[in-house]
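For this depiction, one protein chain was excluded, whereas all remaining protein chains were kept in their positions.
Then we have subunit A:
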Amino acid sequence: MLAAAAGLWLLGLIGLLPLPEVLQTQVWPALPLLALVSLGAYAFVNIGYNLLVFRECPEAYHELMQEISEAKDDLRANGVDIA
């Protein structure tokens, strides 16, 4: 898809597409840059949003800590070498 878009753009650039004069000279050459900037903005918004809604789970940590000490006691009682 990317290759098709690039090919189409090249054809337009060298004048093989029936484009209006203004589009051909003013808009067409800037399209790749526009695509790049759009992609950058999309990445920024997407990653930024996902960072904002990133969920922390301290309750899972505290639960695990409790289980670890329980496990250690139990395993020691069963003869497993626990540091």
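Observations, loosely collected:
By our rule, contacts are C-beta pairs under 8 Å (C-beta built on N, C-alpha and C of every residue); 3 or more make two chains touch, one makes a residue touch a chain; residues count from 1.
As a working rule, contacts and distances are computed from a predicted model.
For the omitted chain of this complex, the UniProt record lists the protein as "Dolichol-P-mannose synthesis", which is one of "Dolichol-P-mannose synthesis", "NADH dehydrogenase [ubiquinone] 1 alpha subcomplex subunit 13", "Signal peptidase subunit 3" or "DNA replication complex GINS protein PSF2". The chain not displayed touches subunit A at residues 43, 46-47, 50-51, 54-58, 60-61, 64-65, 67-68, 71-72, 74-75, 78-83.
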